[in-house]
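Presented below is the structure to which this report refers.
One chain of protein is taken out of this complex; the other chains stay put.
Up next is chain A:
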């Protein structure tokens, strides 16, 4: 197993908002400038900390959605109406505002451009965020690794980074989008949930020995991971990151964070 430990101490630092733009329905891309950012690996995340005037603080984790080559560190934030942090990030932050964060964090759910084995990405909803970083890095590093992305979203309006994904498709990335809830007229992609059969058909075959990354809500990643194992992919080749999709909780943040 790769041991890419981040050993230096992670201190809180200030980022400056460069842009805060809608990326899909109820999803914003927050582009941050961070002085002295040492770069990151695609798949890593940051911890964001908000502080109220009385000293009250709230922390959440967000995947980095931009490549290490990008001049800004971008987060994809899904706005949850009952969230404490995400509406502040999507609605409250303007260019020039500052935000406290620390990172990059995580050494397991990461992709290294030197790996040329086939790469399989499977995303549910805003779980696509770390894969946007991986795909942009793949392009910037001119990686020769063959890549497929299988991405499940509710409707076309919920597809995050659609224009980017189309550009990646044009340069040879296998992008398959499955719309679960409704499909526009003339939709040529997949419809409905990712079934074991779709997983078998659309994921790199087992004998190509792909590295598989799965990111999304728990029910999604559990179903996908079970289908992958059933199809013969070794468990050790499957890396998972998930959001805690919790009913009725005061959680928020589309937070792919690995762990536990």
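Just so we're on the same page, a residue touches a chain if its C-beta (ideal position, glycine included) is under 8 Å from a C-beta of that chain, and two chains touch if they have at least 3 such contacts; residues count from 1.
Heads up, the rule we're going with is that contacts and distances are computed from a predicted model.
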Among "S-adenosylmethionine:tRNA ribosyltransferase-isomerase", "DMSO/TMAO reductase YedYZ molybdopterin-dependent catalytic subunit", "DNA-binding protein" or "Proton-conducting transporter membrane subunit", the UniProt name of the subunit that does not appear here: "DMSO/TMAO reductase YedYZ molybdopterin-dependent catalytic subunit"
Which residue of A:75, A:113, A:165 or A:225 touches the chain not shown here: A:225
Absent-chain contact - pick from A:29, A:60 or A:137: A:60
Omitted-chain contact residue, chosen from A:26, A:77 or A:105: A:105
Those residues of chain A which, in the complete complex, touch the missing chain: 1, 3-10, 14, 47, 49-53, 55-61, 84, 88, 92, 97-100, 105-109, 218, 222, 225-226, 228-229, 235-236, 238-240, 242-251, 255, 257-260
